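The structure that follows is given in the form of structure tokens.
Heads up, this is only part of the complex; the chains shown haven't been moved.
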Amino acid sequence: MGGENETAVETTSTRPPSKANMITPGCAVLLDINNGDKLTFAHLNKNASVKIGNIKCWLDALVGHPFGSVFEVQSGAKGASFVRVSPSGADLREGIAEKDDGEAAGDEVKSKDNRALIDNNTAQTLSAEDINKMRTEGVSGKEIMEALVANSATFHTKTAFSQEKYLRKKQKKYAPRVVVRRPSARSVCEAYFAKDPNKTGHLRMDMLALILSLANVGANAEVLVLDMLGGLLTASVAERLGGYGCVCSTYNTHKPPTIDMVRLFNFDASTSSGVVRAPVSQLISARIENSKLSAEAESKRKDGDDDINIILNETTDVSTSGNSMEVDGTTSTTETVEVSVATETTVILESVEGERTTKTTQILETVALDSRLEETPKIETESTGKRKAGTRPDEFEAGKSIKPGRLASDEDRKRWAIQGFTSLIVGAPFLDPWTVVEKLLPLLAPSAPFVIYHPYLQPLAECMNKLQSEHMAVGLQLQEPWLREYQVLPSRTHPNMQMSSTGGWVLSGIRINKA
Amino acid sequence: MAMLAVAAEERPEKGRAICEGDVVIVYERHDRMKAVTVTRNGELQNRFGVFPHNEWIGKKFGSQIVGKNGAGFVFLLAPTPELWTLALPHRTQILYIADISFVVSFLELRPGSIVLESGTGSGSLTHSLARAVAPTGHVHTFDFHEQRANAAREDFVRNGVSGVVTVKVRDIQGEGFPEELAGCVDGVFLDLPQPWLAIPSVVRSLRSDGLVCSFSPCIEQVQRTCEVLSKERFADIRTFEVLLRSYEVRHENLSTSFDCSEHSSEQKSSEVSTKPPPHKRQRANEADEKDKPEGGLDAGDTNGTSKTVGEESKKPQRQLKPVIARPYPETKGHTGYLTFARQATLM
């Protein structure tokens, strides 16, 4: 452990090349259109496109640029394409409304007030046709906006604040901007929470962050996850593992729940191979089998000099066999079922694929998320209606498996049975938490943390009570996160006017040896 | 026992057993725990008795240990960054899990990331940064206070994270981050009184699309920082506050006999009055709370003498009352504002 100070800086050379920061063909991207009005995931397959308003925009232009690049829609004869622009331009009035800059910028925000304001909708002399004509002629968004300002009778009577608001509105319509973001646990979670929260069980990004910390997720962990949030938990754990260790996404249903969100993360081969699936029944029976063996070994090993220790260990044994009793009736069948599960799983996943519209032409694969802003131009993808994330894996770069998550191998199951998982994360909004925890907690190594997310308080309160009275854990905490975002602008700093009212609740604790 | 996990293949077949030299978290109660290095013939003494380390060796992490004089028991837990945050010696104000988890997540750290931190403080965040970037990344953490930097370094060695953490004494507000890291840093965390002074150096350090986070208690610091970030062409400048509210769970039997004819049924009436009056009952509850200020204190947690199966008989009665949750009365109202920004991806 000595001498690490000297080698520190050199570690920078061992990190992977920043290729990860480049937008590559076939990779998944998060398109942030008009500053969060619309968020869309896309796989950059060949000839992928997105419709913004009525205009089809080709996405090829994104490839080769780094993530974080900003693009603007540039109209052309047959559809439009994206042109990279400078990320600046936060001040839209730049060069347009300069004559008003003399007006106090900071303090007197409302010095022009709305006393004299009469909005009669006759302020603009440019007609809709005029503008459309300009657009088909390929006039740039900036030029259209300049024309709008020049032809507005009221623009210069507005407050600086109103001017900016006006320009922002016009810019969204005539010169939409797209930031291409790298999908990550944080950005995927935030995008779904904002636009389609039911897919991820209303899991908010601060809650996800909290879960990953409470569950001690890091390289070399072996994390058991019950993920009924579309794969968000599984993928987020895999991202933190970074190819070291493994996440076992378990399930108890006939059809395993989808974890397709894993496909949005552009994982490399080693990270992808750390995503494993296994039915709960297999994990439990393997664990019980091992417990019995080790209990026998233990009792042979035992010498009688430590009374309390013996009592404690006996208690553990009782609890374990208590668990085994509950599933005992099924243990005998599990062995024979194992293979059929594996087979069936594949079939089911394929049938899920079959449900998709089978337009297999090379079009954009997107998850279109609803826009909340009505004034935004309607943005549609060519695929009709909503689809599952990343359902067309065939054009993915090599190294990605067709379905996310390989099935657990015999060695995997044996290892977990002996060592236990290093932590457990449960995200199952429609299951009673105690029912789940009672079954899954014995799969953990002692001293391993567990974390149960739920969108309701009361079921977790009852689960916590059960865990207390059954003496199964210490450090039990039932918590609710609170998150607030701020607008920080000169003389206009305040919390956002709308906020999410809850991030749900999380019950966490540490599994102990004594039952 | 190092805080960072080792690969499954390298783990002992028998699972995590406590060895000499391991750091264990001795858990008394949710809000009372202590990090102890296991030494041969060492001894821990607390209000629950005397605990000779020798008895710990070979036990599994997560085991309950009864004190020598039988006054009570403790649990021996494997260290994690979260437990360390609850057990560490406070040399400065520290960050807690709500802020820590949000920072690590928002900086989008993963194995292999290079991250800078200033100041190191008590090292509460550093351990979580280390876990996030291990085994191939690195945390470079800086504090201008030499003693503090040395103390933190000792902690990192002791907890087995020093392989991915370097501590240096440096005044980041004055000198900026070292030049040799320029352009290759994925994330920067600032907890400085005047973070805006460090921003030009952050610009030099970060790679394209890299992230910076600044933690400040006062809104004026945030305003000034945001102004500089904006001037330095950072993108996605966003400011958050994160808090956590902890709930206690208890059995509470609300009376459903709202007797509107108090004299017709003397039986019912006396039933009501045998309950302690509201004030006294609440006082008693309050006393419990003071004893259990944070998080869920579980029954299995109640220290004192070891409880076994004999206690079970008391349960059924208790189970009849409904389980009810309510927030602990006092909570953190503010820790600081977290401002994030992304290094512009220039053309």
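We just call them A and B in the order they show up, numbering each chain from 1.
Following the convention adopted for this analysis, a residue touches a chain if its C-beta (ideal position, glycine included) is under 8 Å from a C-beta of that chain, and two chains touch if they have at least 3 such contacts.
Here the structure is a predicted model, which is why all the values come from computation and not from measurement.
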Per-kind copy numbers - full assembly in this file: A x2, B x2
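Keep in mind that, in the parts below, only the chains that are shown with their structure count from here on.
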Gap in Å, rounded to a whole number, between the CA centres of chain B and chain A: 24
Interface residues, chain B side, partner chain A - complex: 4-8, 11, 13, 15-16, 27, 30, 55, 59-64, 66, 75-78, 80-83, 97-98, 100-102, 104-106, 108, 110-114, 128, 131-132, 134-138, 140, 157, 160, 162-167, 180-181, 184, 207-209, 219, 222-223, 226-227, 230, 233, 235-249, 251, 294-301, 306-308, 315, 318-319, 323-325, 327, 337, 339, 342-347
Complex interface listing, chain A residues touching chain B: 1, 4-5, 8-9, 11-12, 14-16, 18, 21, 65-70, 84, 86-88, 90, 179, 182, 184-187, 205-206, 208-210, 212-214, 216, 218-222, 239-246, 306, 308-309, 311-312, 315, 415, 418-420, 422, 445-449, 457-458, 460-462, 464-465, 467-486, 488, 490, 493, 495, 505, 507, 509-514
